[in-house]
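Note that one protein chain of the assembly has been removed; the remaining protein chains are unaltered in position.
Then we have chain A:
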Amino acid sequence: ARPPLLLGRGLAKAAGPRSVRQLKEAEEAAPVFQYAGKAAKRKDRVFVWGFSYSGALGVPSFVKPDAGWKKPRRIQATPYRLETEEKISSAACGYGFTLLSSNTTDITKVWGMGLNKDSQLGFQRSRRDRAKGYEYVLEPSPIPLPLEKPQQTRVLQVSCGRAHSLILTDSEGVFTMGNNSYGQCGRKVVEDESYSESHLIHQLKDFDSRVVQVVCGQDHSLFRTKKGAVYACGWGADGQTGLGHYNITSVPTKLRGDIAGVNIIQVSSYGDCCLAVSDEGDVFGWGNSEYLQLASVTETTQVNVPRHLPFKIGKIKEAACGGTGNIVLTEEGNVFVWGYGILGKGPNLTETAVPEMIPPSLFGWSDFNPDICVAHVCCGLSHFAALTNRGELFVWGKNLRGCLGTGRMEDHYFPWRVTVPGEVVDVACGVDHMVSMVKSFT
């Protein structure tokens, strides 16, 4: 028993160990914090990784650090958040530059960053000298488009090639910028034209119906219209324009061959080979075949007319072309690869002319999770990316300057997860960098 003399007047009592009832009461009286309301929406974020010295990642502090003691970061090996003002709906990676677009009705709809030596990002007026433009854009900068109704037209999709870019709008056709030495911008080739610091943005409107997808190859452009037709223009020495000749084309011309009359629902290209998927699940290919991409139908190394590829792997939903390898996704969610290079089935498989399936267990499928399947595939120049329906991103292929984003600098011979703090909704692959659109978890 405590002597009352110690506490003087006996008004104060020492605290002592709390009884269970006191603890419960204290717990009930504790304040409740709210971090997220019931209607909290998931936020949209953009993550970038890869080679940063070209400015393609859009983070200026990587190239020019903001403090004297900081060192420039040549390679960003893991996903890095890119803060953007607007919600980005479509992104495309070219050879050292990136385009981001939002489907807003504001005046600024497209931002570009990276190399601008051929005005592939439009004219970026330099702040020091109002007459000159920037050659390297280090931060996402708005690209002014000559729209007739800038507050009504929406930009649906962007696509980037080696030195040119295409912007697809919903009511004003396709805008092209950049290098036009092979007619890839869809306008007549002007001899000795200087493409750097050029203000010229060309508008293409006359197709048989509205254009719904634009795809850039290395030096050529493909347009897919609502009626299911495919138009092409640009460099054709490997037959990638698919128009039956090996010359350049400077006006978008409709493709014939095996896709005449077929309703094409998706076109893809990144290097010199092209693939198209029809609504019935057939795949057609044309262009470069030096790496056995089209060896299943022909022995020649260049195919200049679209040919049907008779693969018996099921109904095909989506196709993507890389520099030397191709990848398709079937309706069941299986992934098939063929071509040359690191294809994703271990170091022993370096080339195949017939599609080989990548086992679904490498994408997280198991008896514990039987309903995981691949939802989207994408190709960079020498690497592949696959998105599962759970929002996980898998990459494999040559790890050129950290483009895979796994944190390691070595090549991956089978699909490897990329840790992104969010659910990946879309991914764009470039030569040495990648951009992904991610939704946060909560």
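Criterion: a residue touches a chain if its C-beta (ideal position, glycine included) is under 8 Å from a C-beta of that chain, and two chains touch if they have at least 3 such contacts; residues count from 1.
Criterion: contacts and distances are computed from a predicted model.
Undergrad: Could you tell me which of "TRUB2 synthase", "Small ribosomal subunit protein uS10m", "Centromere protein S" or "2Fe-2S ferredoxin-type domain-containing protein" is the UniProt name of the chain missing from the displayed complex?
TA: So the chain that does not appear here would be "TRUB2 synthase", according to UniProt.
Undergrad: Out of A:E86, A:D170, A:E356 or A:D411, which is the one that touches the chain we can't see?
TA: From the options A:E86, A:D170, A:E356 or A:D411, the contact with the absent chain belongs to A:D411.
Undergrad: Looking beyond the chains shown, say which of A:A40, A:V190 or A:V251 touches the absent one.
TA: Of the candidates A:A40, A:V190 or A:V251, A:A40 is in touch with the missing chain.
Undergrad: Footprint of the hidden chain on chain A, which residues?
TA: Looking at chain A, the ones touching the missing chain are residues 26-27, 30-40, 345-348, 359, 361-362, 364, 366, 368-369, 390-392, 410-414, 416-417, 419, 423, 441-442.
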